[in-house]
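Of the protein chains in this complex, one is absent; all others appear in place.
The block that comes next holds chain A.
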Amino acid sequence: MIYNLAQIIERSAAQFPNKEAFRCLDNAITYSKLEEQSNQLASYLIDAGLQKGDRVGIFMNRCLETATAVHGVFKAGGAFVPINPFMPVARVVTIMADCNIQHLLTTPAQKPKIDKIAAEAPFLTSVVGLAEVESPDVKAYTWETVFSRSLEAFTPPNILEQDLAFILYTSGSTGTPKGIMHTHYSGLSLARLAADLHDFSSDDRVGNFAPLHFDPSTFGYFAAPMVGATTVIIPDAHLRLPVSLAALVAKEKITVWYSVPLTLVQVLLHGEIDEHDFSSLRWVLFIGEVFPVKHLRELMIKWPHAKFNNLYGPAETVACTYYIIPEPPEVDEMVPIGTVWGNTDYMIIDSADQEVTKGEVGELVVRTATLMAGYWNNKELTERSFLRLPQAAGYDHIFYRTGDQVKENEKGELLFLGRNDRQIKLRGYRIELDEIEVTLLKNDQVEEAAVVVVETAEDERELEAVVRLVAGSGMHADEILNFSKTFLPSYAVPSSLRIMEDFPRTGSGKIDRNEIIKILEAQVYDG
């Protein structure tokens, strides 16, 4: 019986020692090698002082080393914290300080950024993946040193399913990222549900499109190795160039595609997919935002041999509902998010936390095995995100408030209708508009700020900001945008910023964001 994520590789290495566990372009690692190297990393981390539950940062782009890093941290009894290496240094240091990361795992390509981070993170004690770090107090170890360790004296720690396994940081509306804590239980539950629903087997080649800090990567890093499949890590460069991406997926004979809809749309429109053979594809899975129906329909017609599954779930649950699309949808039809998968229950509630009448719109709340343990170091936010239904004294059913508005159709399928707050999804990224406004307001020349999503003439959605400056300020729009870039990840930086003398306002004097959107869209269409 396995009950923690550290046992995944151990078990698959016994069953499929010489099978490729992970690959990335021309590099690959077998299960037996991954078992050995992740144990060596665990042994190093424990010697370096790691205690059960300690957080270890993984600062890498998409590469083969991520596999050893993730499973090595599990085997050490630590919790991994994936850090997007494309984020500004200030944001990286904020996250590292928030959960007290003393050890960082990286690759030589990241050296310039690690030097900058180490200079601002006094709590950092060691870095694996570099020959040296410029800060004198930080010890550096190369991967070669780690992989030359003897395992004779290594005793694996006792890891329970309730132990902390990983923390995913996401945009927080107060301006500080929040850490979603997952346990070995929630992670393993996810792996089991995903493998079961899609009938994953050791014959599968699962494409991992998501970066480690984005929760769909749990399919490639946990579910696929659990059944002895091969996970094909798609490199960052290919994800930006649809022609190369399509060629790679065909060449690797990937059987499971799992990405955000935007990646699929780009490959459909610009990937020259008719040039390649995609007959290996069994499943096309997507999550993160709504798939535009006209493109979904076209892709389903092009790949009739593959099953298409619309998955849904915030990172707090990783995934919780699915809808296997029976046939190419009619163009003007909304694709449901479907129904909950195994080990999961749900309700649709009104603002008073009462269940709505069937067919009415309300907020989706879910109770599931994949539910997070809470937000790191933020009990108050955690409690606010939970709906507790007492069953007996001291025993509650805990539902997670998704913040998503849904309704149930006649067939009992859920339809996603939007948010009840200012969180948005843009190109698959989860963004809090409030966080961007708070960041702009950190600039002392900015008196008020409003950030909105605007539809462009090309039917695309873009983030735009308008600000009102303090009286007499001569600051330029570009300077304010550059200022925001030092705090925000690039996907959350507005594509344009305008300075306004004053904002349109509602009767009560609040900023009228709908009116701002109208003004900005009118300007787009007028050229």
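Criterion: contacts are C-beta pairs under 8 Å (C-beta built on N, C-alpha and C of every residue); 3 or more make two chains touch, one makes a residue touch a chain; residues count from 1.
Note that in this section contacts and distances are computed from a predicted model.
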Between "GvpL/GvpF family gas vesicle protein", "Acyl carrier protein", "ABC transporter ATP-binding protein" or "Anaerobic sulfite reductase subunit C", which matches the UniProt record of the unshown chain?
-> "Acyl carrier protein"
Sole residue of A:149, A:182 or A:238 that reaches the chain not shown, by the stated touch rule = A:238
Among the options A:88, A:157, A:172 or A:328, the absent chain makes contact with A:88
Residues of chain A in contact with the chain not shown | 61-62, 85-86, 88, 109, 235-238, 240-244, 247, 266, 270, 272, 427, 485, 490-491, 495
